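Missing here is one protein chain; the remaining ones are kept as they sit in the complex.
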């Protein structure tokens, strides 16, 4: 296929947009923690970005997109990007650009996982964990869904990463939080977000970047990209409003609730973006806002300290999105039908893909975190935690 | 017409750029208010974005771009985007993408109007007002200028929204400020901007996003887009410098003055962007900086509390831009001549379009605001205002 | 050549991305200074952006890209952009768009130079200096490398501005710092960065914008752009990690070190982006992180107050990048071979281009700064410095 | 004596002006948060009510010669008053000795 | 008397509650940074150690009638205590006179 400059232009800028999401996660999370840990939280995202950027070109890409081995993982053919040419007979864009586009998905996924470590992780151990996680959890999951693995073969639809990115990172954050344990003082005194405007900035950049994430996943500048763009926005808006209203009934409608709802809507539409209609996207987003809000309330009541809520928003929002894709996919949009159009098989395939990803991510993360914790110690000392990670891990102060 | 991938790529990213402008307005305004209202100000922009995103796909788009009814409003044919196909014989881009592109114009317009409500609006009443305003003011004005309405038929030129976006929102903010009244204590003690860097960040993102706004309005990746891009930048720069210098004569050259001048230049070039030459853009921007600065000084002296100055910058800058388009349009650029090239008719058409939009926006907003105020109460209680909207409306604190 | 919409779309958005880098430099620097000078530091970038935007369209562009005069400077044929048509037989994009793309390179270069003025420059004198500098230093250097000047003729490779942008601005900042002298109290008490999250935000936006800078410099949406994109990212990541690790050995791994390393990697890959392979980019970035960190340590020990380190990062990183381009250029990527492939000539050409730019920038800046200092006084009074530039130059306060 | 006044931030300008008229220029201020006997402000909204415990205030320290204490207090009190709840408090605290760092001299 | 307590920020909530139970509502707080006799906290890491000099604390000023001073001190002391280094200090400072700005009246 000849290289198409319009498609290439769109993929180039989409990659840049998605790249911005990794620091955006940092700012989103940074505003939610206490003042003494803001820098640490933002820095984790940057570190993740740098680490995974190198891992991906060295061995991550080939594990995800190398020739399929047993439906589970890619072979090592493209180690160090060996053999990735500048043009390809199958694509209207340069193959290296596809590598870059996929790279930024891997980084942002790892960044979401930092939620579970908030305000208590030892930097050195985190780096080891991150390398292991992206290699042993992200890369296989990317292979399953997009690289020719079993889920793809089974017909499970994941347009832009509902399972690969969100279910995986959300449930991984949960596993991590269980392993590292609660922050000192959690439950005894309030730990309020210390920089809400920073979180709002992160949310704005995430929303902005998500257009590259979802509409870019069309891998073309065409009508599917346009649909993905608009449903992404509509779902986010619906999620923002439904969370806002639901929380209003219970008290004050906080700005954090609103942007959490927007993220919930963005997460849920991610696997569905190229397959559903505008009205469906409103429903998907609105329901996502409600589900994630309910999960957050449950998480709070349960005393679980996964307090930046990657689990309730990305994990549960992603799960809902994967199922919703199986429900709402409309043949008129992209040729795939879901439950509503009578295609039970699609729903089953999507549910299978989602739950398999969930289980794999949760269990393997649990093991990885436990191993790293027992060998290197994932958690800082009590004094370091008290002083804050900014000072104790970075020697810096806001 | 066949879909053109380059054009589609440019419209996709332009839409994302303009999307970013709505939170950018929030940050711009957020930095200008007192500390206790920063979150509220940013949140208003996000809420506007979510609300109008849903309104637009449900009924806003069809009111603006549905089949013309009497030159005033669009018919309901596209309610819920019914019947908007994935390709179109008239366009080189997917029709849904045009919907998305127009959506982000509607949201940012409404966000600008929040200026008039600053630091004193009751959230619930605002939501009702916003839905009414975007439906009854924005949608008709968009129809007049771009959707086949009378102004378009009359030959009034508005490249990217000088009347639709800026005159309308600026004069609406004025009307709102008149209805809700001054902030408690206004004129008695100083109310200084509490986060100037946040305003500078908002300004940077606005300037950035404006390239999508103006150059995207070419609806093609071609030479008109390139012209629009460069005149946009030049006018902004000229506005920044003229305001800077004018304010320097009177005192210190503040950074807020400089970015206000840049926004003034951006506003003024908006209707003209596809029609004028580079030298003309320098004049348009520089004059905009001076006019808007003078209006701001007058506004301050008059004791009017429209203190984020949507009126003096967007309203008056937009008015100047609409007239300037009728003056400076050069046939060599895009086939249209203005006053300078002897085409009086163009100037008249533009003046008519501008003043009609001004009058319509001002009067209808006045009525709407009054009605909402009398029924729901637009303004918070004195105590809520004293405590600040962050706490009283959102239960949050910077 | 017919206009290509995909190429045009990519250049439009690349121009917008690079535009964002100028305020991003402002935020990056703003976070590094003391609280009383944050606004000043950000404002300098905005002022530079406005000034150079006007200068460029009036006479800057023609000095850089006008018909060659003796290999040194462009002629005045395009004064005021006279005669720049909307299409061109040589390019797949509108010529005005090339003007805009080059404009944003000129602005960001000038913004980097503000490092040398930090916390002590008189605004009025700075404006005069900036106009002189961009005209007498930047415009000729751009001509040398890209506008048909001697370096281009000599075969010196500079893909996206290693010499023109980074060596020039870095060594100019050094010269400026030598002329204006140390900040009052420098060396006597610590002057800690007062807003690290702002610097991290600047870094995120710089990284984001750099994709437009480097991949946009392919001037096409093709495989070279894709390569440039990915090596840019990889080099940045390698730089971030190498600086992080090197500083870890000596103490705490600070977030500022990490982003400084990322910028070092970005700077070093800039001249090489279209010519080298992915593995080479990892080496270039990692070495850049180490070199720039070493230079920063040396700069600190030497007691030189060029404390925002444009010299050690942009100047020395750019120098390394220019040499590295001559070393690592691989024919397989873009037809050019470097030292490793046995092409000594390429290395010599690049070294010549780099050292000539270095010497020219350093010496001319020294003279310019001295002249402006002796006539207008580049430095504020002691009291103004003590109170801070925000108040004394802008009448504003964070 | 140190006159320590906790006032509404928006009255600072007046307080400063009035003190200046009386020739009292030296002072040190800072932002604090306070609550009085009313335990802050209670806001009601649909579905509940919310108590805003701590309200931002400005603390002003003015050290004056003992014989000036009463007059200074008077001036601040008048300039800071709005008559509504939340106007703040003034405490007079003894100062044993007082120095000017620049000269090292003891002030009165 | 002014009870000036320098406490851990995370104990403020308890201190406030306990005081409230005893009917003591008025107070003024602010963020400060402090170090005690241990000169802050020393962290060790690979390659060195680092002394964190100043630790964020909350300063609470409560002005009470003289006879309440002891009780107030007791309450704060109990509510703020964790038993670990860094719990803070309480200083009792005399207040010569005390006024309510709103009414101008002198408070006890």
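Letters A, B, C, D and E mark the chains as written, and numbering starts fresh at 1 in each.
Going forward, a residue touches a chain if its C-beta (ideal position, glycine included) is under 8 Å from a C-beta of that chain, and two chains touch if they have at least 3 such contacts.
Nothing here was measured: the structure is a model prediction, and the numbers come from that model.
Colleague: Among C:72, C:298 or C:386, exactly one should touch the missing chain; which is it?
Modeller: Only one listed residue reaches the unshown chain, and that is C:386.
Colleague: Among D:15, D:41 or D:63, which one is in touch with the chain left out?
Modeller: Spelled out, the listed residue whose C-beta touches the missing chain is D:63.
Colleague: For subunit C, which positions touch the chain that isn't shown here?
Modeller: Answer for subunit C: residues 35-36, 185, 188-190, 381, 383-384, 386-387, 391-392, 395 touch the chain left out.
Colleague: To test your reading of the contact rule: which positions on subunit D touch the chain that is missing from view?
Modeller: Per the touch rule, subunit D residues meeting the hidden chain are 2, 16, 20, 25-30, 63, 93-102, 104, 107.
Colleague: At which residues does subunit E meet the chain that is not included here?
Modeller: Interface with the chain not displayed, on the subunit E side: 1, 5-7, 30-39, 53-54, 57, 59, 73, 76-77, 80-94.
Keep in mind that, in the parts below, only the chains that are shown with their structure count from here on.
Colleague: Between A-C and A-E, which chain pair is linked by the larger number of C-beta contacts?
Modeller: When the contacts at A-C and A-E are counted, A-C has more.
Colleague: Based only on mean CA positions, could you tell me how far subunit B sits from subunit E in angstrom?
Modeller: 50
Colleague: What is the distance in Å between the mean C-alpha positions of subunit A and subunit E?
Modeller: Their C-alpha centroids are separated by 44 Å.
Colleague: What residues in subunit D touch two or more of the other chains?
Modeller: Residues 45, 50, 86 of subunit D each touch two or more of the other chains.
Colleague: Going by the touch rule set out above, which residues of subunit A reach two or more other chains?
Modeller: 4-7, 9-10, 13, 195, 201, 251-252, 395, in rising order.
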